[in-house]
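Here is subunit A:
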Amino acid sequence: EEFTVGAELPLTGTLARVGSGMQEGVMVAAEVFNKTNGKHKIKIITIDDESAPAKAVAAVEKLASQGAVAITGGYGSNNISPASDAANKLGLVYITSGGVDDSLVNSGRKNFFRINNTAGYEKAVQGLLADMGVKSVSIVFSTKEATSDLANSVQKVLTAKGVKAVTHSFDPAITDFKPIINKIKLQDKSEAILMVGYENDYVGILRAARVLKPSVKAMIGVWSLATPKMASEFPDLMPNVYGTALLPFPAHFDTADGKAFAEAYKALYKKEPDYLGQFGYVQSMLLFEAIARAADKGTVKKGGVAEELRRTDRDTLIGRVQFGANGDNPNFVHRMGQHQGKNIVIVWPKETATGSMVYPGLPW
Partner candidate 1 sequence: MLELDQVRAGYGAINVLWDVSLKAEAGKLTTIIGPNGAGKTTLLRAIMGLVPVTAGEIRLNGERLNGTPTWEMADHSIAMIPEGRMVFRDMSVEENLIMGAFHKSHRQHVKRRLEEAYEMFPRLRERRTQLAGSLSGGEAQMLAMARGLMSDPRLLIIDEPSLGLAPLIVNELFEILERLKAGGRTIVLVEQNTERAVAVADHVYLMQSGRVALSQSASEVKLQHLHDLYFAR
Partner candidate 2 sequence: MLELNNLSVRFGGLTAVNAVTLAVGTHDVVGLVGPNGAGKTTLFNAISGLVRPTGGTIRFDRQDVIRTPIYRRARLGIGRTFQIPQPMHELTVRENLVVAQRFGTGKIDDDKIDEILEFTSLADKAHRDAATELALTELKALEVAKALATTPKLLLLDEVLAGLETSGKRRFMGMLKEMHERFGVGIVIIEHDIETINSLCQRVVVLNFGQLIADGTPEAVFNDPEVIRSYTGAAHA
Partner candidate 3 sequence: MTELILQALYSGLLQGGSYALIALGLALVFGTMRVINLAHGELVLLAAYIAYSVESGLGLNPAWAIPIALLVVSATSAGVYWIVSRIKQDREINSLILTFGIGVILTNLILLIWKADVRSTSSSWLQEAFVVGPLYSMRSELIFFVVSLLLMGGLWWWLSRSWYGRALRAVSSNRDAAKLMGIAPGRTELVSFIVAGMLAGFAGVALYSYGVIQPAYGGALTVKAFIITVLAGVGSIPGVLIGAVLLGVAEALTVTLASSALQELAGMTLFLLVLFVMPNGLMGATRRRG
């Protein structure tokens, strides 16, 4: 039996870059699923939501009208929120890894599932800082919602632990970070800088830091930073920088699932998989499996997909995934990686570490 799954993703507009990354994961998941699951087939229809809420809603509705049994995708909490509402109204499951805002899981959406969350990022960052034993941190973060949420909660926890944490929020439009870094250098005099932003922000901050050379011991970021792509594009900026990472680089996949993913990814896109692809892959694979199980029970049209998803408990590329009553994945904990040479080494948590961290360690 063939099922249509809708992918609502930003392929143009401000979120185009992350959206297309996730889309790759979704496509790989379908490819792998169709190869390995003999019984059912999944067909993906992708609609570009143009990074805009109203179009995300329309996309979901269009996917529903084209017979989609569930939605995978979505980026940015402001798009995910109305889009998942629309899916909810249509009785469709909506699964994502593109929004970490807590309000997404706190407002009673019944068919909403998410494999990652702020808490998981926060734990990883804090774990790393604790391992380093730093006593003072400057947190530089974008005023966008996901970034400010994460930055504020990290600050709260650090302060509670007696670590001095100073925050510097910046408008996303900012391009010159030297004044901020100079403040850190001359006023904060922190031991580490935590950057919570996006790729362009990281590049700007790291450049400014490389010019001003504040006397910190570590530069730490979150998503989109500890990636092979960043290492190859900015060889001068990345050495020793930390960021959240699912896998080391060069990646070695131990599990069968992982190997299947990596192989299909390389075949389809002729490049090394990145974390966006992995998240997209995991969320979609879990969804496809749930659909398959529901199909076996004949409940696909009767809310069976959500039910099956709620029963999920499985090890994935991002660790063990289960869903709570609100659709969130309580197990989610990210890992921290560090650029070392051309490689990315997982340095936290200890259990999955592939090497030890270089600390103090800076790009310059």
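In picking the candidates, the idea was that all candidates are chains of the complex that A comes from, given by their letters.
By our rule, a residue touches a chain if its C-beta (ideal position, glycine included) is under 8 Å from a C-beta of that chain, and two chains touch if they have at least 3 such contacts; residues count from 1.
Since the model is a prediction, treat every value here as computed from it, not as a measurement.
Chemist: Which candidate touches subunit A in this complex: 1, 2 or 3?
Modeler: Contact with subunit A is made by candidate 3.
Chemist: Show which residues of subunit A lie in contact with candidate 3 when the two form their complex.
Modeler: Residues in contact with candidate 3: 11-14, 16-17, 19-20, 143, 168-171, 173-176, 178-180, 182-183, 186-187, 198-200, 203-204, 207, 210-213, 229, 233-237.
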